[in-house]
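Shown here: the complex without one of its protein chains, the others still in place.
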Amino acid sequence: MDAHAYDALVIGAGISGMQAALDLAEKGYQVLVVERQASIGGTMAKLDKTFPTNDCAICITAPKMVELARHPNITLLTSAQVERVAGSVGHFEVTIWRQTTYVDPEKCTGCGDCARACPVEVADTFNGRLSRRKAIYLQFPQAVPAVYTIDYAQCTGCGACDRACGPGAISFLRRSQPLTVTVGSIVVATGFEVLEPTELRREYGYGRFANVLTALQYERLMAASGPTDGHVTRPSDGQAPRSIAWIQCVGSRSTQGGHPYCSKICCMYATKEALITREHAPDTATTIFYMDLRAYGKDFQQYYRRAADHGVRYVRSRPASVSENADQSLMLEYEDTLTGKVASETFDLLVLSTAVVPPPENRRLAQALGIAVDEHGFFVARDALRAPLHATREGIFLAGGAQGPNDIPDCVAQASGAAGLAAIPLSQRQRTAEPVPPAERDVAAEAPRTGVFVCSCGKNIGGFVDVEAVTASARALPEVAFAEACTFACSEDAQRKIRGAIEANGLNRVVVAACSPITHGPVFQQTCAEVGLNAGLFEMANIRNQCSWVHSSEPGPATTKAADLVRMAVARASYVKSLPVQTIEVTPGCLVIGGGAAGMTAAITLAEMGIEVVLVERETVLGGKLNLLGKLAPNDLPASTFREHLVHEVQRRPQIKVFTGTEVGEVSGHVGNFQVTLDGGLGEAITQVQVGTIIVATGFREVDLRGRYGYGDDPRIITQLELERHLRDGTLGKPRSVVMINCAGSLDAANPSCCRIGCSVAVKNARLVHQAAPGTQVFLLYQDLRVYGKGQEEAFTQMLAEVAPQRIRYDAERPPQVSLEHGRIMVTVYDTLLRDELEVEADLVVLTAALRGDGETPRLKQMLKVGANAQDFYHEAHAKIRPLDFTTEGIYLCGGDHYPRSIPDTLAQAAGAASRAAIPLLRGRVKVEPIVAEVEAARCSGCGLCVPHCPYGAMRLDPERGVLVIEEVLCKGCGTCVAACPSGALQQRGFADAQVLAMIETAWEGALV
Amino acid sequence: MTTALETQLRSRAHDLLAEGVVELFLGYRQGSNPLRVAPFVARTPLETAKLVWNAVCVPNLAGTLAKHAGQRIGVALKACDAQSVRELLKLNQLERSRLYLIGIGCAGMADPAAITDAAPGRVTGLAEAGPDLVLTTADDVVRRERGTLLLTKCATCTGMPTDFCDEWLGEAPPAPPAVPAERFAAVQALATLAPPERLAFWSEHLSRCTLCYACQTVCPLCFCKECALTLERDHPRRQAREPMTIFAYHLMRAYHLADRCTGCDECSRVCPEDIPLNLICRKLEQDRSQV
C-alpha cells in the first residue's frame, strides 16, 4: 500500500474522534488520526469525574488513548491540522500541516529531564491557567503520545533542554511540513470549547475578580492530577472556600449573548461538581443558580435529587450582578423566582457554567473541507432530522461536540455512528487482515533460562539507582542465564541487542527492568515475539515509576528496592507460560430485533457495509412509533413520509431479510455464533437463524396512566401519543383550550426519572395544535422545561412567539388535579411562579406520559443474558463510554430501549450500533482474551461459588459432570472468579496463583530496607 | 440396652433398604468402648441391626454422606449434622433427590470430658434413664442429669432447619430457639482483649499445631477434592512448623469456612493438641448472624 494512502481520516482525537477511529480501525480499515493538540484525549481528559456515575474521567479515557496509539491500523499525527481537501468521496486528497514540536517522538522517552532544565515558566492552559508549566512540556501525565513538546511561542531557544536530553531527542532544526494523503471518507470530531466570558458578561466578573472561574477550570481544581492535587482552593489566597456558587447558562440560552442554544451538559456537570465538592468537604455550602434544571438523561434526575439530598442548594434565578468584597469573596444580587425574594449573598468562590462554543478553528476547517457551519460555527448536518451525522459534503461525517453541545455517551454514540457511515464508502476496499503472529518457540519443556535487561533510562533510573549493582544481583539469581544493563532499553538499538541476547543464550524468559508495563510492556513483548518468544514469557520490573522517580533522595534503599523488584519479576518468570492467542470464527450476519426507526436504520447501515441482516418486527408492519406519530421535529416532516422512506430503503436491499409479525423465541450461543429461533406466531413457521451479532432496538412505550389525571374517564383526556394520532388524522377538532400536563407519571416517588423527550414533544405539539386549530389557548403545565438538543431551544423560543401559550410551572409536591364536573374538564394547578392556585377549563387535556422500555424487555433480557432497570430500559455496558454495547459481547443496543431520545439521536445511535455490530462480522474472527480463567476439571468440586462473581456470564456449572465450564470467548480476564475458588481448581492464565505467589513470597526474601 | 429411639431407627432403616427406597443407610455403630461410636453405612436390611443411637453420637455424618454422593442414601441426622447437609446441598455437593433424611429428636450429646469428670475411671456402660444418663465404671454407677453433661455446642443448640427432613423420629423438633447468649460467651471474651493479647492467645495455642490437618480432614464442609491450603505439605516452612506458616494456614482455613461453617465443632473434637478451634466456628457464626 502507498504509504500515504489511508482508508479514513479522523479529525480530532477527543473521546469522539478516538471512538470513531477505533471503530474504523477495528473493522480493518487504515485510519489516519489528525489532532491539533500535542496529546490526544480532548476535553474528557481534563474532567475530574463524569455524571451520573461519578466515574473518574481520565481512568476511562486513558485506556482508550493507549489503545488508539497502539492500534496497528491507526496512524496518529498530533500537533497537526488539515489544510485542504480535494477530490470526492472514496478519493479525497488531504493536505495536512504537521507543526514541528522540535522533539523526535521516536527518541523521546518521556522522562521530563528537559522540562526540569527549561528556565521558561508559562501558564498551563491544560490546567485552565491555574498553574504553571515549562516551555517544553507534557500536556498531562497520561498524555499520548508521551512525548514532550516545545511551545515555540514561549521558547527562548536557550538550548537547556537539548543539553539535558539524554537520548538526544531535541533538534531545533526539525521543520514543520505539509503532508498529502488520500482517504476514502472523513470523520470530523473537533469537539467544543467553553466560552470565556470576559467580553461578554463582565457583570459576572470573570477575568476581573480572582475567585471567579469557569466550570472547566473548576474541573481542573477538583482533579487529583490538577494544579492543587484535587484540593479545591480559592485562586486568590489558596484557602479552602466555605461557600461556592454556580451560575448556569452564562452565555447560553441568550440571544443577546450570541448563544441562543442550550449547552445541554451544564446542569449536570454543575450538579456533579457541587455534589463531589460536598463529598470531599461536607461543610462547603454549594448553591446552583439555574433557569431550568435540565436533568433529562438516563438516571440524571435521580442524580440531581441525590445532590439536593446531599445538601446542594438549588435556586431558580439568573443572578443580576456580582461584585467583589474586600476579602475577595463575591457578592451576588439575585431574585429567587420561586419565592419572589430579592437577596444579596456572599460566596467565597463563583463558578460560571459558560456556554459550550465551537472551536474558532471550525470555520477555517469548514472551508478546507468544503462543508457548512451554522451561524455559531458548529458544523451542520445535511438533514437535521434524517441524516444527523452527514456533513454537507458527501463522504464527510460529523461526531460529538463539533456539531453542537453533547454529553459523552451521545458523543460516543455519534462517533460510532459516524464510523459506521464512514465505513460505507470503503465497503469495496480490501481490509487489513489480522497480522499473522511470528512462529513461536515451544519452551514448555525447558527449564527457565531467564534474561534480565536493566535500563538506566539515561539518568532517570541510573541517576538514583545503582543499575550495575541491580544487574549484578540479578545475575546471581539461579534462574538467570544472562543479565545486562542498557541505557535506553526501549531504543531500537537496545531492542536489537535484546533480540540478539535471546538467540545467543537460548533465553526462554525475558525480564526488562525499566518503566511501566502499562506503557512499555507491549513494546518489549513485540521484541520478544520477533525472535519467537511468546508475549506470556515476558515480564517487567517497574524500577522507574515505582523506584527511582519516587525515591530520588534515597539512592541506597532505591537500589535495594530495584534489586527486589527484579528478583520478584524473575521469580514470577519461572512460573509463566506461553499465552496462546485464540480466535474463533464468526458466522456472518446480524440479527436486528425491532423494526422501528432505530432497527431499520441499523439494518440499512449494516446492509450498506455489505453485511447480511435479519430484521425482526413483532408487529405486522415495519415502522414502530413512526406509525403512530404526526409530524416530526425539527422540520415538520410527516412521520409517514419518513416511515415510507425507511421501509423502502429496507425493502430494496437484498441483504436485509425482514420477518414481520415475528418474535424472537430462543437465543443461544455467544459472540460470533448466536443461534436464534424466530417464532412467526400461531400456525406460522418457526425459523432458525445463525448470526454473529445482535442489535436490540425494541423501543419504548407510554406508561398506563389510567386512574390518574382522569385518564380513561373521558375521551378528551389523552396522552401525547394519542394527540399525535389526532394531528396525523386531522381529528383534533376545534378545542378552545388545550391543557398539556408535562411529567405525568414522572418525577414522582414511584417513577423518579425524567422521560427526556416529553418537553420537546410538548413544545412541538403545542405548535402543531396551534396550527391545526388557530385561536386555541394552549396551557403548558411543566416543572422544568427540559428542551436540550440541537435546535430545540430555538424551537422552544419560536413556539413561545407563535403560540403564546400560558406557561404554568408546578411542583411535584402539588401536581395538577384534573376533574370532571358536569361534563366539563377542570384542571386546577398551583403556579409556583405566581404563587397562586389557578383553575382552567379544558376542552382537551394532553398528558405527557412517563415512558418506559418495551413490554418484552423482561423476557428478552433473560434470553440475551443482559440487564435492564426497573423501567425496563436496558443497561448499557458503561453509561459513558460504552453506550451502545451490552456487557455480553456481540450484543448491542440503540434507540428508545436504552432511553427515550429524539429521532436524530436515535438514528445516530442506530448507525453507531450498526458500526459496533459490524466489527466482529467484518473481522471474520473474534479474539479470545489470552489471560482468561481456566479450570482444572479434576480438581473442581462443582460448588459454584465462582459463578456469581463473573459479570460477563462466562461460566456455568455442567450439571452432568458437576464441574465448571468456562466460555472463554466471553471471559474478559479479571480473575475475580479465581479468587472466589477455594480449591485452586480455577486459575487465570498469566495470573495463576503460582505466578502471583512467586512474587509475593520473594518480595521480602532476605531483603533489607 | 436399646432405647426406643434406637429401635425405631433400626426398623426404619431396615424398611427403607428392604423397600429399595435407599441403597445405603448411614448412621453409627458402637465403637471399641461405650463412649465411642463410628459412622456406619448399612448396605443390607440385616446390617441395620448394628445401628446405634445414644448420648455419644457426636461425629458429624454430613462429611461421610458427601463421600457417598451419587448413591441413594438414607441418613439419621442430628440438628447440627442437618445444618451441614443443608450447606452441602447449597454448594452442589449433594443431591437432595438422592437423599432420604431422617431427623432425630436429639437431646444433645455428652461431652467426654464431662463424663470423665463425673465418673473417673474407665466407663464400661452408658445408658439413658429418662432425663438422666447412667454411667457405669469398674467401681461405681453414676447417674447425672443429661443437661449437665452436654457439649457446649449442644447446650446452646440452634436447632434443626425447618421443613428439611423427610421424616422424624423421637420428639418432634422444637421451634428453633433464640440463639442463647452463652453460645458466644467465649468469643465475646476473646473480643474484649486488646489485639496483641489476642495474638498472644492464638500464638500460644497455635504453637502446639503440628500441621496434621486433622481439622481439615474431618470438616464436613471442606469438600474440595484437594485442599489448596494443605497441598504444600513438604514445603520447608511447613516441615519446620514456622509459626507464621501455621498462623496463615489457620487464618485461611477460617476464611474458606467463613460462609459455610455450620458450627459442628468437629475440628476441635479431633484436634490432638486441643487447640480451641471451635472458637473460630463460633466467630464465623457470629459474624454471619450480624450480616
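Brief remarks follow.
Per-chain residue numbering starts at 1, and chain names A and B are given in the order in which the chains are listed.
Criterion: contacts are C-beta pairs under 8 Å (C-beta built on N, C-alpha and C of every residue); 3 or more make two chains touch, one makes a residue touch a chain.
Throughout what follows, contacts and distances are computed from a predicted model.
Between the names "Methyl-viologen-reducing hydrogenase subunit delta", "ABC-type polar-amino-acid transporter", "Inhibitor of KinA" or "Iron-sulfur cluster assembly scaffold protein IscU", the one given in UniProt for the chain missing from this structure view is "Methyl-viologen-reducing hydrogenase subunit delta". Shown chains touched by the hidden chain across the complete assembly: A, B. Checked against the full complex, the one of A:141, A:207, A:500 or A:733 touching the unshown chain is A:141. Of the listed residues A:129, A:242 or A:972, the one in contact with the hidden chain in the full complex is A:972.
Among A:232, A:565 or A:985, only A:565 touches the chain left out of the display. Within the complete assembly, A:993 is the residue of A:333, A:713 or A:993 that touches the hidden chain.
Mapped onto subunit A, the interface with the missing chain covers residues 53-56, 58-60, 62-63, 112, 141-142, 223-225, 229-230, 516-519, 542, 544-547, 549-554, 557-558, 560-561, 564-565, 568, 887, 931, 949, 951, 972-976, 978-980, 988, 991, 993, 996-997, 999-1005, 1007, 1009.
Mapped onto subunit B, the footprint of the missing chain covers residues 190-191, 193, 195-204, 206-207, 228-229, 237, 242-245, 247-248, 250-252, 254-255, 258-259, 280, 283, 287.
Convention: only the chains that are shown with their structure count from here on.
Chain geometry summary: the mean Cα position of subunit A and that of subunit B are 56 Å apart. Partner subunit B is touched in their complex by these residues of subunit A: 938-945, 957, 962, 982-985, 993. On the subunit B side of its complex with subunit A, the touching residues are 91-93, 223-228, 231, 256.
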